[in-house]
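Taking it in order: structure first as structure tokens, then the write-up.
Of the protein chains in this complex, all but one are displayed in their positions.
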Amino acid sequence: MTTILTVDDTASMRQMISFTLGSAGYEVIQAADGEEALKLAQSRKVDLVIADVNMPNMDGITLVKSLRALESYKFTPILMLTTESQAGKRDQGKSAGATGWIVKPFNPEQLVNVVKKVLG
Amino acid sequence: MQETSPITGAPLSGDAEQYLTFRLDGLDYGIPIVQVQEIRGWTKVTPLPNSPRYIRGVLNLRGTIVPIIDLRLRFNLEEAAYDATTVIIVVNIGGRLAGIVVDGVSDVISIVPDQRRPAPEFEGHGNRQFVQGLTQVEEKLLVLLDVDKLINHETLAEAAESAA
Partner (left out) sequence: MAIDLSRFHSTFFEESLESASIMEAELLEIERSLRRGGGAATLDAERLNRIFRAAHSIKGGSGTFGFNRVAELAHALESVLDEARSRSRVLDLETTALLIRGVDCLRALIRAARGDTPEPADAEELRAALERAQVSGRPASAAPRSEAPSGNGWRITFRPHARFFHTGNDPARILRALAECGPLVVRPELDRLPEWGELDPEACYLGWEVVLQKPVPRAALDEAFAWVVDDCELDIQPLSAAVAPVEPAGSPAAEERGAATIRVATAKVDALVDIVGELVITQTMLTQLVDDFAPERLTRLRAGVDQLARHTRDLQDAVLGIRMLPIGFVFSRLPRLARDVSSMLGKQVELEISGERTELDKAIIERISDPLVHLVRNCIDHGIEPPAERARAGKPAHGTIRLEAYHKAGNVVIEVSDDGRGLDRGRILEKARARGLIPPDAALEPAQIDELIFTPGFSTAESVNGVSGRGVGMDVVRSNIRALGGGVEVASTEGAGTRFVIRLPLTLAIVDGMSLQVGNEVYILPLAWIAETVRVTAAAASQPAGGPEIITVRDEYLPLLRLDRLFNLQARASALDEGIVVVVEADGKRAGLFVDDLLGQQQVVLKSLEPHCERLEGISAATILGDGTVALILDAGSLVRQAHSAGAGLAGLRPPPGAAAGAALH
């Protein structure tokens, strides 16, 4: 079963993403910040990471860098959740090694489409 | 094993209802078994002040507090002493619980709808509102009761007014 890790400090976003992707047949696990996400990612294999940028304890950019430093996550797709006005964050994310981004606000269909494309 | 009617001895069709029968002051009554939650012996109840006479009080039923109704008093019959055979039937109507004190419990029988007859006027009772119908089992008259009306608060309030 394909596993997706969603990281966002907003519970409603996590729930929405989890429910949307869960309905599409993926297994979704959640983390509320980068630190939690890093721990989760190391405890089990995750096929895709969707992370918000602004989070306490460890922000999205740092999470991307930390994940890429791990052998098992060198090539795992990592998507950042950003807003259209955060062009700088997108660049930072890319430099840190992120695969791409999803722009907020997005609707559930868009999310599933992107995930399907990335995961093949 | 197919069920047979206690009345005709013929096999019963699927829409037979099962009734719990009990005695009260020499008469036989029945209530639908689906409404019966359990049967207990008599235990001391805590009286509820300023309630109708036939509400003897409340009982602790595994953590839920349940009112206990004396059916004799409900039917305006003479009060009887409670002894070892006195039984409380705990009924559950849509989640509402109540206990009914009767003289003793008999059998569970099956009754098909067309064996039920409507209730005529009862002399000296005036309790027709509680009667759902009549039937006959082995030549004995069985009065089928409407439990909902028995424990219903509205009718309790009205009865309280008329008894006052």
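A and B label the chains in the order they appear, each numbered from 1.
The rule is simple: a contact is a pair of C-beta atoms (placed from the backbone, for glycine too) under 8 Å apart; a residue touches a chain by one contact, two chains touch by 3 or more.
From a predicted model like this one, the values you see are computed outputs, not experimental measurements.
In the complete complex, the hidden chain is touched by one of B:Leu48, B:Val108 or B:Leu141, namely B:Leu48. Seen from subunit B, the chain kept out of the figure touches residues 44-51, 57-60, 63-67, 95-98, 153, 156-157. Residues 9-13, 15-16, 19-20, 23-24, 52, 54-56, 68, 74-78, 81, 83-85, 94, 97-101, 104-110, 112, 117-118, 120 of subunit A touch the missing chain (whole complex, contact as defined above).
Operating definition for what follows: only the chains that are shown with their structure count from here on.
Work out the mean CA point of subunit A and of subunit B, and you get 64 Å between them.
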